[in-house]
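In this view, the complex is presented without one of its protein chains, the others remaining in place.
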Amino acid sequence: MAARRYSIWSLIRNALAYHEGWARAWRAPEPKPAYDAIIIGGGGHGLATAYYLARDHGIANVAVLEKGWLGGGNTGRNTVTIRSNYLRDPSIRFYEHARRLYEEMSQELNFNVMFSRRGQIDLIQTWAKLRDARRRSLSMALVDAEYEIITPEEVKRRVPLVEIDPTARLPILAATWHPGAGIARHDAVAWGYARQADAAGVDIIQNCEVTGIRRDGGRVTGVETTRGPIAAPRIGVAVAGHAGVVAAMAGLRLPIETVPLQAFVSEPLKPVLDVILNCPALHVYLAQTDKGELIIGGAADGYTSYAQRGGLHVIEQSVATLIELMPRLKRVKMLRQWAGMIDLTYDTSPIISATPVDGLYLNVGWGSGGFKAIPASGEGFAHLLATGRPSPLIQPFGLDRFAQGRLVLETAGASNRE
Amino acid sequence: MTGYRLDRGGRIDRTRPIEFRFNGCALQGFAGDTLASALLANGIGVVGRSFKYHRPRGLIAAGVEECNAIVQLGGDDDAPNMVATRVALTEGLDARSVNCWPGPNFDFGAINDRLGRLLPAGFYYKTFMGPRGFWPLYEWFIRRAAGLGRVPERRDPLGYEKRYDHCDVLVVGAGPAGLMAAVAAGRSGARVMLVDERPEPGGMLLDAPDDIDGHPALDWVAAVTAELDVMANVRRLADATAFAYYDHNLIGVIERNTGRANLRERLRKVRARQVVLAAGAIERPLVFPDNDRPGVMLASAALAYVERWGVAPGRRAVIVTNNSSAYDTARHLKARGVEVAAIVDLRATPPATALAEAAGAGISVHVGHGVGGIRGRMGVTALQVAPVGEVGGDWIDCDLVLMAGGWTPGVHLFSQSGGKLRWEPDLGCVVPDRCVQAERSAGACRGRFGLASVLADGTRAGAEAARAAGFAVRDVTPPVASNGPALELALIWEMAGARGRRAFVDFQNDVTAADIRLARREGYRSIEHVKRYTTGGMAIDQGKTGNLNLIDVLARAEDVAASAIGTTTYRPPYTPVNFGALAAQDAGPTIVPWRETPMTPWHASAGAVMYEAGATWRRPGYYPRPDEDMEAATLREARAVRFGVGIYDSSPLGKFEVRGPDAAAFLDRIYCTRILDLPHHRIRYGLMLREDGRLFDDGTVMRLGPDHFFLTSTTGNADAVYAWLERWHKCEWPALKLWITPVTTVWANAVVCGPHARDLMARVTEGVDLASKAFPFMAVREGKVAGLPARVMRVSFTGELSFEINVPARHALALWEALIDAGRDMDITPVGSEASHVLRVEKGYISVGHEADGMAGPDDLGLGRLVARDKPDFIGKRSLAIAAWNAGPRRQMVGLLPENGAALLPEGAPVMSVEAGRDPSAPIGFVTASAMGPALGRSLSIAMIDDGRALIGRTVQLSARAGSQRALVVDPVFLDPQGARLRS
Partner (left out) sequence: MLLIPCPFCGLRNEEEFTSGSEADRHRPADPIALDDQAWVAHLFERANPKGAVREWWWHGRGCRLWFVLERDTVTNAIKVVP
């Protein structure tokens, strides 16, 4: 069963009926006693996994269990950036695949997720970073032929808001240009996958918190939830901010710490920024949404927390950078700030993996970068859940990399000349 | 009455007229006006257009909750999205409505209103998907249609500053509750801060006339304010908004009344021991067809315009209400000369006293009725009275429709503090329930609306707060006031309307009740889904007027109580905050303070190109002579070191003293290198591993005495190394007796290096035998250099004979100048970071951050011989022994000799295998550093390559983008592998 198609024609047809005839985007089913697979977490990753399980593997007798409302975790709290300019080769390949899937997502899901290929500029403000950027650009060129280093003047041409004063404290020496990067409407990604997964027969069960993982010997048999027990031979954990809590239900400890990450938006403005602008030296990045808000992210707060709150000083630092780069923004106002909880792994790369518990699979530890990964993560995790084996793209991100010493370290420090 | 200005009343100065412009039209107001009140006084009904449908809109409110009158200011005040009710009228003010073209009276965008049926909530998720690849085109138009104001063309000519503040009791809001709280707390002697977003204290007493102690309430406000202003322990900030409540009672306050003409705003970060929230309440609109027409406003706003600014917002009003407050409002308006044509009361049985009062005043009341419709697109001309639940009825001529839908308590800061809210069923609103921080709410923001109970509640809260802060509180009696009639609110906000007529819930974002029902019908049933799908509550007022109605409409559609829907999260800031204020003095040259070495004046005078290289040190990159570029200067400097003598400022190196009886044992655990047996006055190259066995840092360890060590770290890691040492000592091995002192900036270093270094040193050194036998490589001596007390170390970062001279930082410039003078005839050459890099590459020395990028272990870097594996333990030892980690191929450091020795390989270039059968797109490693070797006279590189040492003697190739150059894999030590030069 496919969802009724959205199009300009369906919109006109429904307008004539005062929009009273629209079908539900997804059902609100009661949980069944048993499924072929359960996915814990109704965010982008969980919903995408359910969608690809049905599409690619014919497994649709699936429940997605969400403790709150779907898309209400980090899927609905991130800064909507989609890019693939990572440091290590496995990461570059994986995120580039995800980025390409985003380009097709609206048509694939018949839901306009508004993927907008804005391109990303990463400012380079120290000579050491220039060396890092060269490495990154030449590695990136293997997957994105247009990736290049651009001059400060080119930065100014693309972002007139930015000052390129060579006497500034951290002058813009150069920048990298990642033309494939873009933004998308974050809620729409969750909703689009939810709608098609539902249409394929997946039960998306909201307000259903998993409180325990049932095991028999070394195998999972199902979950305990606030809406009663549900049985399944395969369980995929796709949660953010609570990966450790859920894993602990199966007796697992993860190489993860959970920290708050804040973001904020300005009031809506007429178009003023056509690219994603990132300032790695001072930890701020921003883009302008289609609604006109500047959406801005910065560094994570410095302690573990499940509070979805952060400190003012972290915001102040981000804003100071913003003003240092773009002093015309002084009288632009912060409209709203919020925080998500991010699960940081030891090497800051995700974990998509089987576990020592048979039938239990993890898709966790996305840190601040989960949104951009959603389609490739869902596709890869669905493959893992369906076949028990990782696809080549996700193979480097197994939990066994820690025991094997194959870390995918994405936090290489800036080099210096000593 | 002139225009809409009343002949009397208002807190404006009628002797001071002010000229201003609105949408290009010259107008006049008075000192004390806001832009909004001045517009009303000039009879400007249409002040803006809505976001989506571009419907004409008038003022709906008088305070922060205004969501229609959004303007762009011009000139030096250029700023987007200013709310007209919050803009004080100043001479020459130039304001324009945002998001309409050419103006609010005629706007081409209004076509969207005609097409409105095609643009329901979320329409854009369902369209603009085809043809494939057309989204950028659609997006171009959508982006230009969206957005409100524009970013100012110039940077703000005024400044901003920020500071910390501390107090025992912070009171937010200077209305009746807040004033009493401040008095109660202030009289106890507690340090009190009272902040209020308005220019004047009084809160709602400014808006609605009332009596306290038998006199006009504002007399009481003046008396209380005077008392507070003379208390030395009380500070009162007017025009200052508490915008956010963070953990541990940190409250952000933006102060606009800065007292300095060149300072626009001041951010105060107030850490309060106790907080009283007395934020008041915002009146709640009603939901009926065309409730957004200019001339429809909140009843409290109309009163405020009359009382505070002497402006009648209309000539003939109809009040629509679900509670008894409308009757007082009608009486006040009438007294001020505004005709009240009718009260439309949604309640089936309003209190008899109210009805009698209206009858006495000659105001007709339509009981059990609501609004069926509004006439007048550009301004209300009539209102249709319809029985509740029905459509259609009689029309009443009027130009002002006032909505009295009860109150929305200002729980924003309370919710931000982490406090839990609960529904108050009788009032149909949410109020504070459980506190989690040291705060309490008082007055209308916790659902107390009668004046007497508000005053009493404020007194209680102030006393409680002072007591909780440890102060003895004397009895404070609130003044005498009346609670007025009870609200007796009926839980009705939405009225029936003809199909297709829009009834707005969120005015600015054009979210209608039908949109909410549509969202629900489509499965978006969580309140958060509804908000996100419809954008309700997401406009720049952040749902101050609309949120409760949104929940109400949804609850009715679900047929549940509003409390079952829950509440939404209130996020900071309460009202939008300028980025300029959040940044304040943090932006600018000191955004990251930089560091300089004591030799910097000399470097500058020598024409060095200075840049930041590691850990915010600004240092010489190279010293170009006239006509030299970086490459030429670097090569000349590097050759001077290989063949003559150079001098290098290595002061930024991290330096640490470790002293104590267990210092040696401690360092033996910290370094994988052996330290215990390090002889006195000898130096060892030390590697620090992380516990996972990867290289963390490298540097030198010097023994200055049995219990005394001196360490260096890389510049970039100096802070991290210090934290590392402290952590291991204090958290893991506190029993070890030692202490650690970071001395990076206590000492400054000059390195004299090159084959002629000893000759130069001989000229300036006293008390040290410089002969190689007496002072071998990796030894340290103390003596005098250039007459200054100095430590001299024979260490080398270049592969050449080197003397590193450490002197107290205050002597460093003198030392440097003396060395330069002494070496002038030897052509001593200052050497910058670039040449230093070239020299280390030619010598095959690792660099933390290049080869050691967090993944490499000591053996990968060719440093396995430095690991003292027979030590019982050291950090990282266990990880080096993990069997699985040593099983597979490792990425190893090697040298590369490009086939073309005249060209550098690009640093960072992916290295590809040339062997058949390998994936041509999968790199086997990358180039970490490249240099034109000054001794070898050819291009060479260092690379990290998978199983690289096994490839020595074979050829590899760079990726196509990097140039496809071929290079021979060799040992990374290109020069003097035996170390004869540095030991000479």
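Chains here go by letter, A and B, matching the order in which they are written, and residues are numbered from 1 within each.
The rule is simple: a residue touches a chain if its C-beta (ideal position, glycine included) is under 8 Å from a C-beta of that chain, and two chains touch if they have at least 3 such contacts.
Small disclaimer: the values here were computed from a predicted structure and weren't measured.
Asker: Can you say which of A:160, A:179, A:255 or A:271 touches the chain missing from this structure?
Answerer: Reading the full complex, the residue touching the unseen chain is A:255.
Asker: I'm checking contacts with the chain that's been left out. Which of A:10, A:304 or A:391 qualifies?
Answerer: Final answer for the missing-chain contact: A:304.
Asker: One chain is left out of this view; which of B:261, B:472, B:883 or B:980 touches it in the full complex?
Answerer: Considering the complete complex, B:883 is the one touching the chain left out.
Asker: On chain B, what residues meet the omitted chain?
Answerer: Those residues of chain B that touch the unshown chain are 246-250, 269, 271, 418, 436, 691-692, 723, 726-727, 730-732, 872-873, 877-879, 881-884.
Asker: Can you list where chain A touches the absent chain?
Answerer: Answer for chain A: residues 242, 244-245, 253-258, 302-307, 309, 311-313, 346, 402-403 touch the chain left out.
Basically, only the chains that are shown with their structure count from here on.
Asker: Cα centroid separation between chain A and chain B, in whole Å?
Answerer: The separation of the two C-alpha centroids amounts to 21 Å.
Asker: Using the touch rule from the top, collect the residues of chain A that touch chain B in their complex.
Answerer: The contact residues of chain A facing chain B are 6-8, 10-12, 15, 18-20, 22-28, 68-72, 76, 89, 106-107, 110-112, 114-117, 126-128, 131-132, 134-139, 141-142, 145, 161, 168-170, 185, 187-188, 191-192, 206, 266-272, 282, 288, 290-292, 307, 309, 311-312, 315-317, 319-324, 327-338, 403-407, 409, 411-418.
Asker: Using the touch rule from the top, collect the residues of chain B that touch chain A in their complex.
Answerer: 51, 78-81, 117-118, 120, 123-130, 132, 135-136, 139, 142-144, 146-156, 160, 162, 244, 246-247, 250, 252, 269, 418, 499-500, 514, 518, 521-526, 528-529, 532-533, 535, 540, 542, 569, 571-573, 576-580, 582-584, 586-592, 594, 611-615, 621, 650, 652-653, 692, 714-717, 797, 833-834, 836-837, 847-850, 853-855, 882, 884-885, 888, 906-910, 921-923, 926, 959, 961-962
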